[in-house]
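All protein chains but one are shown in place.
Chain naming follows the written order as A and B, and within any one chain the residues start at number 1.
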Amino acid sequence: MQLLITILLDGLTYASYLFIVSVGLTIVFGVLKILNVAHGAFYAWGAYAAAYAITYAADMEYSDWIGFVCIFLAAALVGLVLGMIIERVILRHMYAQDEVLIALATFGIFLILEDVILLVFGVNPYFAYQPMALLGRVPMGGISRDVYSFTLMALACVVAFSCWWGLTKTKWGKLISVVIYDREISQAMGINVSMVYLIVFVIGAGLGALGGAYVAPTLSVAPGFGIDVIVLSFAVVVIGGMGSIPGALIGALMVGILRAVAVHKMPELELFVVFAVMATVLIIRPEGLFAPAKARTI
Amino acid sequence: MLQILRSDKTIRWTLVGFFVLAIAGNFMPAWVQNNLMFGLARGLAVLGLMVLWRTGLISFGHALYFGIGAYAVALVDKHLGVSDIFLRLAFAMGAAAMVGFALGFILRKYRSIFFAMLSLAFSMVLYGILVKVEALGSTDGFSVSATSILGWTPESKYTLFCAIIVACAAAACMVQYYLKTGLGALTTAIRDNELRVEYLGYSVSKAIHFKYIISAGLAGASGAMMAMALGQVDPDSMVNWTVSGELVFITVMAGPGSVIAPFIGGVVFEFLRTYAFELAPHAWQLIVGGTLLAIIFFLPMGLWSLLERIWVRKGSSS
Partner (left out) sequence: MNGAPALKVTDLCKSFSGITAANNINVEATDGDIIGIIGANGAGKTVFVNMITGYLKPTSGKIEHHGKDITGIEPRDATHVGVCRSFQVSQVFMTMTVRENLLIALAIAKDEGKAMLSSPRSPDLLAEADRMMAAYKIEDHADAVASTLSQGVRKLLDIAMAVVANPKVLLLDEPTSGVSVEEKFAIMDIVIAALKEKGVTVLFVEHDMEIVERYVDRVLAFYQGEVICDAPPAEALVDPKVIEYVIGHDHAPNPTPAVNGGEKPETANA
């Protein structure tokens, strides 16, 4: 019983952070139709920026609560600055190209951003534990767990709700839905598709950065931070359906729980099982489990 | 068939070029020889990727076959004591081609981003297995003993160097011949218009499957050569998605223009890496990423197209 609770909580924690990271990737794919490999770099940048800010604040002897402000500030900053630069300078010239070529270009951007991290933040790892330590621990399922991980789950719920609300209840959300359906028709109707693309990309980048920023206090932020996450978020997005937000949620839950089960029951299968499911979904239902409805083109 | 071989300029230049390289290799310092070995070995995998690219497909997961080839060599070495180069290559290419044959049934139905993602998924499945299973070396991998040839174990690496050159030259010539036949012309035809190919009476799925197996076999040979040249295998440098990324980078950098381009690309990549690590160890990825973007934007047909332009200009001025 205790093991079950541990697995469940581990799985949910894992799923929460995967969801926050992956929802940005899926939104960008759904609207701009590009697979952004550089998303892993947003994650890494968010983590580094947050870790740097938190340790700086700690050095300055500010209250540890500032750490939380740092996290959200860092994510927003990374999303805005990096997102805008990349979309305006590089991506906007490529929208007419083949989607695999665009993905390759984002791979190039990923590599560049990973090295710029080293130049900006140095090669030593950051350990910005303050926000996590601040919230303390609570016993559950036989072991004491960080309260922090529950706040991560809460954040995931907030993000999920905000995305849903933003897309269905606001004017901008409706505009985005139209652009997803057909870019040309949207332009013909007078929607500033260019601006929509920019905003969506920045939001996606910001969400990826938020994933990294919020996770930063729980581990050591070191070079190579984004490399594993990017393929895991690919798996999540593929399983759930590329472009679908509920899909990202379901995909994250599946991957998170599968990994938790594997880690506790059969550690050798930990990575294998995630990608095996990804491959299986691609074979059986390439659009994913929750693919957004596509209009017939013929 | 002989007519194609005799009249083809590329084949002639390839054979000449590789022969000169083989001779020159004897007089090169060890580090140059090593880089050439690694670069040319990688070029084999890139050659396979080039065939797929001409067909309109880009695989994000060829590290799967590269890794299968490398690990096949390491495993037959460790468990069966096989050190002969021909046997090792046979095992490696055989294993890679078999997996390529099996997975090809599934992959041949996919295109574009789905083809890329599915091939990535398959390669990460292997990575996931290798990284976690102790018996297969886990993250440390394991070493490969020296390569022998027909019973004789040479002392220097020069023999292996020549062997790699021969393999690359053979592969380049065979692919060149293949591309000149009707089957080879199908690459561009399928990329241009699959529907028309079907209606002319040829199965596009079968054609893609065949090309996929070829590219898998070549990548397997590539991994095998790498394992033998390096003397060791491990998942992160041979099976991880970053390895697939490197291979695709070299493919795009070299361009689809000629069967020699992949090898030039592989060698350029290797030398670039050595220099970059010496000059700016934390800027290597930046250079690769920047180069990739530059090529996509300014030289989409790769370095080979640049060489062709210089060649043509020289030819017209002289």
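The working rule: a residue touches a chain if its C-beta (ideal position, glycine included) is under 8 Å from a C-beta of that chain, and two chains touch if they have at least 3 such contacts.
All of these numbers come straight from a predicted model, not from anything done at the bench.
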Message: Let's see if you follow the contact definition: name the visible chains touching the chain that is missing.
response: B
- request: Would you mind spotting which of B:Arg12, B:Arg196 or B:Arg313 touches the chain that isn't drawn?
  value: B:Arg196
- request: Using the touch definition up top, pick the residue from B:Leu183, B:Ala280 or B:Ala294 that touches the left-out chain.
  value: B:Leu183
- line: Residues of chain B touching the missing chain are 1, 3-4, 180-183, 185-186, 188-189, 192-193, 195-203
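We adopt the following convention: only the chains that are shown with their structure count from here on.
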- line: Averaging C-alpha coordinates per chain, one finds the centres of chain A and chain B separated by a number of Å equal to 33
- request: Quick one: which bits of chain B touch chain A in the complex? Just the residue numbers, please.
  value: 58, 106, 110, 112-114, 116-118, 120-122, 124-125, 127-129, 131-133, 240-242, 245, 248-249, 252, 282-286, 288-293, 296-297
Field: List of chain A residues in touch with chain B within their complex
entry: 35, 90, 93, 98-101, 103-105, 107-116, 118-119, 123, 227, 231, 234-235, 238, 267-276, 278-279, 282-283, 286
